[in-house]
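Left out: one protein chain. Kept in place: all the others.
Here the chain labels run A and B in written order, and each chain numbers its own residues starting at 1.
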Amino acid sequence: MTVEDTRAPERIAPPRPPLPVDDTGDERRRRAGRIIGPTATYVVCVLAALIAIGPFVWMLSSSFKEPGDVISLTPHLLPNPFTLDNYAYLVNNGVLPFIRFLGNSAYITVLVIIGRLMVCALGAYGFARLQFRGRDAAFGLLLASLMIPDMLMVLPLYSAYVKAGLIDTHFPLIIPPIVANTFGTFLLRQFFMTIPKEYDEAALVDGASHFRIFVSIILPLSKPALATLAVLTFVNVWNDFFGPLVYLSDVNKFTVPVGLAFFQTQDSTQYGPLMAGATLAIIPTVLVFVFAQKYFTRGISMTGIK
Amino acid sequence: MTAAQTLRVRDPATADQRRGGRRRNLRGWMFIGPVVLGTLLFNVIPVLPTLVTSFTDWDGLAAPKFTGTANYKEMFSGQDPLFGKSLINTAIYTIGYVPVGIIIGIALAVLVNNRLRGMAVIRALIFLPYVTSLVAVGVVSRWVFSDQYGVINAVLASFGITGPHWLGEPGSAMAAVIVTAIWANMGFNMIIVLAGLQGVPETLIEAATLDGAGRFSRFFHVTLPFLTPTIFLLLILQTIGSFQVFALVLVMTGGGPGDGTYVYIYHLWYEAFSLRRMGYASALAIVLFVVLLAVTWIQNRLSKRWVFYQ
C-alpha cells in the first residue's frame, strides 16, 4: 500500500486495541500475515535466496582466484587454480595493517550501537508517547536533516574538527553517529506507536513515571525493533566509508572500508584482495544478523505486563 | 479512531494540560533532548554554510565570491539542461524503486516470518545483498545485464526473445538500475517490516480466523493496517534516500548511456568535485532540500488517510 491508495479510511478495518493476553509462543499458531502454505513458502523463499546470493557468491569465489582470472566474460564459479594468496596478501602486504583495521572497526561499531540504541530509544519514546511544546517541530528538524547530501556537510564539519583538534581521531566516527541519528529515532518511534497505549495508561494510573514506563514496559516490548536497529547500525557503521576516509589520515587508525578502498583506484582494481577483504568483512555482519534474528521473529511477548 | 494521526499523537495523560504544561515540556525535552541536540550540532548547523555558499561562486579552496542568485538563475533559466534532466531521472528512479521495493520487502517479510526449518538461513541469505560489497554488486550486475553475455538476455533468448542492450539504451539502463536497487535493498526493507510484523497481535489474527476470514482477507484487514506505521517509515526514508541515489549508479552505469541514468546527486557530485563549482553544487543541494521537504510534507499529509497508530 502506498500513498496512491485512496480507499476511504473506514473501509480498512480499524484495528481494535488488543487485550493483553498470555502468549507462550505456541508453535502451531499462525504467524502474523502468513498467506501461503509451507510448501509454496519454501519454493518462493529458496528462489528469493538464490537471486539474493549471486554477487556474494562471485565475491567469495573471486577471493580465491588469481588476478587474471577474476574478470572474465561469463564468471566461472569455481576458482581454477584455487589460491589463498589474496588472503595472505590482505593481511601481510607490508603496508596495510588489515587486522588492526578490523579491530578499529569493531570497537567503533560496538560503541556506536550501544550509544545509538540508548539515545534513539529515549528520543523515540518522547516523540511517540509524550506531548509537549516543540515536539513536532523537533521531529520535522530530524527528518529535514536527512535531506541535504552528506558530501556538502563534510566541508564545514571538517574545518570544525580541525579547529577542535579532532581530525585524525575516532571522535567524528563515534559521537555524531550516536547522538544524531534520525533513522533510528524514526524507526523506534514508529514501532513504539504500535504498542497499545493501554499498557502505559495502566502504569500511569499506578503512579509509574514515564521513565519507568519506558524502561520496564516499552523497551522490553520493543526487542524486535531494537534488534533491527542494532543490525542496521552494525551494517551502517561497519561499512561506513566516507567518514573514516575524510577524517582519518593515520594508517593505524583506519577502518576496514578505508583499508579496502586501497585496492580500488581510478585506474585499476585489485579484485582478488579486495574481494578477500570484503568476504572477511561480511562475516561479522552475518554473525550479528544471525544472533539478532531470534528477536525479529519472537513476536511481542506479552507475558508479565500486568 | 478513523483518521489516525501521524506526526501528531495524542498523549494519554493530558488531563492536567494547563497546570503541568512547563513540567510536561521539560519532561518531553529530557527524552528527545540528546538526539535533537546531536542532530542540531552535527547535521543541521553544518548545513547552514551551504545555504550561504549557494549564493556564491566558490571552488572550495579560495574565498567564495558573492554572486547573488546567479546559481539559482542558472538552474531555472535552462542554462544547465542537466539540472532538469537529472531531476527527472531521479524522479523516475524514485517512482520505479520505492513502491516496488517496499511491496517486495513486505512480501519477503511475510514469507519468512515463520519458524519453518531452515528459515533462519533463508532470512540471512536474503539480507546478504544489503551487505555485499558494492564493487561486487557492480561487477555482477553489469554481467547480468550484459547485452551479449548476460544472464537475463540468455534467459530471454531461450524463449526466443532477443533481449535489449540493457545498459546501452537510456530507458533500459534506468530499468536495470532500478531492478538492482530493489534487489540490493530487499533485505533492508525485509528486516524492518519483519520487526513491524512482531507488533501484530496474534489474538487479532485468530479472531479474524474464527470469523472465517481467508488468508488474504486476514492479511489485508488485520496485518496490513498494523504495518502501516512501518510502511510509512519506509516510504519517507526510501523516498529521501532515492532522491540521493548515487553510489549504485556510479558502479553500474556511471550516469550513462548519455545522460540516461544521470541522477541528481551524480550531477551535484560532478559539479562539486569534478568541476569544483562548490557554490553551484550548494545551490543544487538547497533545491533538493526544498523538493524533498515538499515531497515529505505531502507524504505526511496523505499518510493521515492510511496510517494507523495505537
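The rule is short, and it goes like this: a contact is a pair of C-beta atoms (placed from the backbone, for glycine too) under 8 Å apart; a residue touches a chain by one contact, two chains touch by 3 or more.
Heads up, the rule we're going with is that contacts and distances are computed from a predicted model.
**Student:** Pick from "NADH-quinone oxidoreductase subunit J", "Spore germination protein", "Rod shape-determining protein MreD" or "Extracellular solute-binding protein" the UniProt protein name of the chain that isn't shown here.
**Tutor:** Going by UniProt, the chain not displayed is called "Extracellular solute-binding protein".
**Student:** Consider the whole complex, including the chain that is not shown, and state which of A:A128, A:L155 or A:L188 touches that chain.
**Tutor:** Of these options, the touching residue for the absent chain is A:L155.
**Student:** From the listed residues A:V57, A:L141 or A:V251, report the one that touches the chain absent from this view.
**Tutor:** A:V251
**Student:** Counting contacts across the full complex, list the positions on chain B that touch the omitted chain.
**Tutor:** The list for chain B reads 59-62, 82, 142-143, 146-149, 165, 167-168, 170, 173, 253-259, 262, 270, 273-276.
**Student:** Take the complete complex as the reference. Which residues in chain A touch the chain that isn't displayed?
**Tutor:** 66-73, 89, 93-104, 106-107, 110, 151, 154-155, 158-159, 162, 167, 245-246, 249-252, 254, 258-259, 261-271, 273, 284
In this section, only the chains that are shown with their structure count from here on.
**Student:** What is the distance in Å between the mean C-alpha positions of chain A and chain B?
**Tutor:** 15
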